[in-house]
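Here's a structure for you.
Presenting chain A:
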Amino acid sequence: MKKKILAIGLAAAMSVTAVGLMAGCGTDGASITQITVAFSRPASSGTYGAFNELVVNSDGKSIDEARNDDGLDFAENVQYSNETGTVIADVAANPQSLGYISLGAVAANTDKIKAVQVNGVDATVANIESGDYKLSRPFNLVYKSYDDLSDLAKNFISFIESTEGQALVNEDYIGQAENPVAYVPYEGDETTLTLTGSTSVQPLMRDFIIPAFQEANPGKNFTINLSGSGSGQGETDAVAGNNDMGMISRELGESYTSQLEAHTIALDGIAVIVQKDVRLTNVTFDQLYNLYMNGTPIQIA
Partner candidate 1 sequence: MVQTAANSPENPAPAHGKRGDINVTRFKDGMAKYLFFVCASLSILAVFGIIGYILYASIPAFREVGVFQFLFGTRWNHNSDEYGILPMLVSSIVVTLGAILIGGTIGIFTAIFLVFWCPDKFHLRYNGQNKFLQKVVNGFNKINLRTFFDQVIKLLAGIPSVVFGYFGVAVILNLIRGGDVYYIGKGALASSLVLAIMIIPTVTSLAKNALEAVPEHYFEGALAMGNTKAQAVFRVVFPAARSGIISALILGIGRAVGETMAVAMVSGGSVSFPTSLFQPIRTLTTNIAMEFADASQGNTLFSALFATGFVLLVLVLIINFSINLVPKEFKGKRGNKVLNGEKTAVVYKKKGLIPEILKYVAIVLAFVVVVVLAALILFILINGIPNLKWDFLFGESTYQHPSLVPAFISTAYTILITLAISLPLGIGAAIFMVEYAKPGSKLVKVIRTFVDTLSGVPSIVFGLFGNLLFVELFGYSVWAGSFTMVLVVLPTIIRSTEEALIAVPVSLREASYGLGASKVRTIFKIVLPSAFPGIATAAILAIGRIVGESAALIYTSGMLITTIGAAANPGNMASTLTVFLYMCWAEPSSGLGYDQAYATAVILLIITALLNFCVYLIQRRVKKKR
Partner candidate 2 sequence: MGLFQKKNTIEQPQPETVDRHEKKKKSDSLDIFDFSGELAITVRDLDLFYGEFQALKKINMEMPKYQITAMIGPSGCGKSTLIKTLNRMNDLVEGCRVVGEIIIGGLNIYDRGVDLSALRKNVGMVFQKPNPFPMSVYDNIAYGPRTFGIRKKGELDEIVERSLKQAAMWDELKDRLNKSALGLSGGQQQRLCIARALAVGPQILLMDEPTSALDPISTGKIEELCEELKKDVTIVMVTHNMQQAARISDKTAFFLLGEMIEMGDTEQVFSAPSHPETERYITGRFG
């Protein structure tokens, strides 16, 4: 008797696991006819700030103005997703949703998601540079004052703005150095650099700048701490002196303009993403505004 029950129990356990795992294979995105759910980053995110500032409805009112001046809330179908990575995971898991992330983060995840046109313009580096693609924002490094930066930090910035650094930046972003020169390796003894803040800036640093910076300085063994969960943290840490430089993926916040200096290192697009099989190809600002603020679904033709 009991052995049977136990056997059944074990079998059930395995089947539940199997079901759970198989369910993870996802749903068919191609058959989706409308987008009903929208993901937002939390308020500390620079991408959030830039997106809400840039997306305007047909009356020219931005999401930010609606939320902060008119006291309106996001519609009920808007969910928060903590980090850049979770937006990708969430959108990939739900074909009826869309979200926005740094354009630089799209290329590595095209097996799960795709970027759609905004106002009929492809999200490409070229279109951002030409100004046709409207959803773009700067990446800034922030600090109290340039003169007080450590030599290593100054050298790090010089690397980003060097010809070598700009070549890396320009792969997925738009470099902002006007006349890049060849990089001069670091001569000093400092080894530690702490950068905190935006999760949108982190891929640029993690995948391009930091490894190359280390390589460009053979014989040195740098410890570069790269952490944080949003642009807000970059600013607050910089004010508190908890980092060497903060990373923010928008303009410097108004309340910090008197305390911090910002150094723009790149321009980045904000890509509107959907699950990779969804047939949606284009969204307009008005559609985005209405989805986020009024919960109006976006129909897929």
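If you want to know what made the cut, all candidates are chains of the complex that A comes from, given by their letters.
Note that in this section a residue touches a chain if its C-beta (ideal position, glycine included) is under 8 Å from a C-beta of that chain, and two chains touch if they have at least 3 such contacts; residues count from 1.
Everything quoted here is computed from the prediction, not taken from an experiment.
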- [ ] Name the candidate, out of 1 or 2, that touches chain A somewhere in the complex.
- [x] 1
Open item on the list: Residue numbers of chain A touching candidate 1 in their complex, please.
Closed with: 2-3, 5-6, 9-10, 12-14, 16-17, 19-21, 23-24, 27, 32, 36-37, 42-44, 64, 67-69, 71, 73-74, 76, 78-86, 88-90, 93-97, 108, 192, 194, 196, 199, 202-203, 206-207, 210-211, 221, 223-233, 235-237, 239-240, 242-243, 255
